[in-house]
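Here the structure comes first, spelled out in structure tokens, and everything after it is commentary.
The complex appears here minus one protein chain, its other protein chains still in place.
Up next is subunit A:
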Amino acid sequence: MLQHIRPAVVLLVLFTLLTGLVYPLAVTGIAEIAFPRQANGSLIEKDGVVVGSALIGQNFTSDRYFHPRPSATTDTDPNDSTKTIDAPYNAAGSAASNLGPTSQKLVDRVKAGVADWRAKFGAGPVPADAVTTSASGLDPDISPANAFAQVPSVAKARGLDEARVRALVEASVARPALGWIGESRVNVLQLNLALDRIKSS
């Protein structure tokens, strides 16, 4: 037993230096030079201010913007640090609802979501992504069906022609590569940025 202590300790120290320090620092150093945009989080700047990351969803509540999926992220209650409050798209604390398929809480939340969505965007079957929370709480995308359904409401709030907004959504749909790999989706932040550009042009 004792003769194993030296190799155990020495190898642990060596592996710690190699895989815990040299490896991540070397990857960081090279990545910062070769892929600076990705390495720093694919940030989007507008007029010199970071407005978010192309990969991370953010919350939109105004009628003038397309809305993301519901988010289950929370934050510490500023009034009571032992409690948490709902904080959609808190990118410092990814989280899912973890509600099971037979959860009454899930049913109540979806029921309210469906009623809310229909009041804003019209009757009919509600796209599933519009009333379900994502696995990370930070899903940057919505389904094309969800985006198209929001067009009339956004166009009206902005006083824009519906066809123009629809064309913008059409252009924002990321389709599977080679029609094969991936899912059709719309990045909400980038769509809304494009929407803001219409206004200013």
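Heads up, the rule we're going with is that a residue touches a chain if its C-beta (ideal position, glycine included) is under 8 Å from a C-beta of that chain, and two chains touch if they have at least 3 such contacts; residues count from 1.
Quick note on the criterion: contacts and distances are computed from a predicted model.
Name of the non-displayed chain as stated in its UniProt record, restricted to "RNA polymerase sigma factor", "Potassium-transporting ATPase potassium-binding subunit", "Branched-chain amino acid ABC transporter permease" or "Response regulator": "Potassium-transporting ATPase potassium-binding subunit". Looking at subunit A, the residues touching the absent chain are 1, 4-12, 14-16, 18-21, 23-24, 26-28, 30-32, 34-35, 38-43, 49-53, 55-62, 65, 69, 89-104, 106-107, 110-111, 114, 118, 125-129, 131-143, 145, 176-177, 179-183, 185, 189, 192-193, 196.
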